[in-house]
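Left out: one protein chain. Kept in place: all the others.
In this document, chain identifiers A and B correspond to the written order of the chains, with residue numbering beginning at 1 in each.
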Amino acid sequence: MNKTCIVCRCEEVSMKDIEKAMDNGMKTTQEIKMATRAGMGICQGRICRSLLEEVTHENDDQIQEIPSKLTIHNPVRPVALGMVRKGK
Amino acid sequence: MRLKKHPVLKIQDKQNIPFKFNDQIYHGKEGETIAVSLWSEGVKVLRKSERSKTSRGIYCGIGNCYDCRVHIKGRGLVRSCLTPVEPGIEVVSEREVKKNDL
Partner (left out) sequence: MQSTANLLTMLALDPKKESQESAMQSKENFDAIGAFISKERQATKDETVGIIGGGIVSLMTGFYLAELGFKVTIIEKQSLGAAASGRNGGAVMMLGRELLEIPFARHSINLWEKLSEKGIDTQFERKGHLMVAQNEIEKEILTQAFYLYELAGIPVKLMDYDEMLPYASCLNPEVKLGLFSPEDAQAYPFTTMQSLIKKIRDAGSVVYDKTAVTDFIVEQDEIKAIKTDAGDMQFDHYILATGPWTKPLAEKLGEKVEIKPRRSQLMVSEVFTERILEPFFTGNGFYSRQTPYGNILFGGGGPWEIDGFNMKNTNYGMELLITRFTEMFPEHENTNLIRAFAGTVEITPDHVPAFGRLLHYKNGFISAGYNGHGFGLSAVMGKLMSCMIYENDSYETNEALMKVLDPLSIKRFRV
């Protein structure tokens, strides 16, 4: 398999980067995210989350009952600062 | 490249919408998205990636991945696969920022 293939498009994280993190002991999607920045880009894991879950086999035993270990926060989509600040 | 004939569908005559992309003038058709208008004029590269500076364009095409992101002057970041062309908008791959002057 070509390890230079991009897993996280936003942050340009390759499979090689992810394997390096896993060699360093990172096991969960959240740990891989912290170590490589995969999932930290503008789409916040929309594209790479399922790929990371596949790599870590995190959801092998479960049927979508427990979502990935990647934490979810507001904003659910990028929002302009001017839309949030007081006194708009 | 656009379809000029189709065996079943009627190709409607739509209004030309002139707009700018990276300082060049392009023409879209009314109702099209920025990404589609550019694609029809042969422009598939919408921006360069931040780190490796390689070409990026439409990926998912449905507003999920943000790979097609561009900036409209005065408006900010948009997903070009979802945003309709409007006459006179100035679209850029990289927004202009005031840089530091050290």
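FYI, contacts are C-beta pairs under 8 Å (C-beta built on N, C-alpha and C of every residue); 3 or more make two chains touch, one makes a residue touch a chain.
In this text, all values refer to a predicted model and were calculated from it rather than measured experimentally.
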Only one of B:Met1, B:Ile25 or B:Val97 touches the unshown chain, namely B:Val97
Interface residues of chain A toward the undisplayed chain are 11, 21, 24-25, 28, 30-31, 34-35, 37, 40-42, 44, 71, 73-75, 78-82, 84-87
What residue numbers in chain B mark contact with the hidden partner chain?
50, 75-77, 94, 97-102
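Here is the rule we go by: only the chains that are shown with their structure count from here on.
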Distance from the mean Cα position of chain B to that of chain A, given in whole angstrom:
27
Residues of chain A that touch chain B when the two form their complex
9-12, 41-43, 46-47, 78, 80
Going by the contact rule at the top, pick out the chain B residues touching chain A in the complex.
49-52, 59-60, 64-67, 69, 76-77
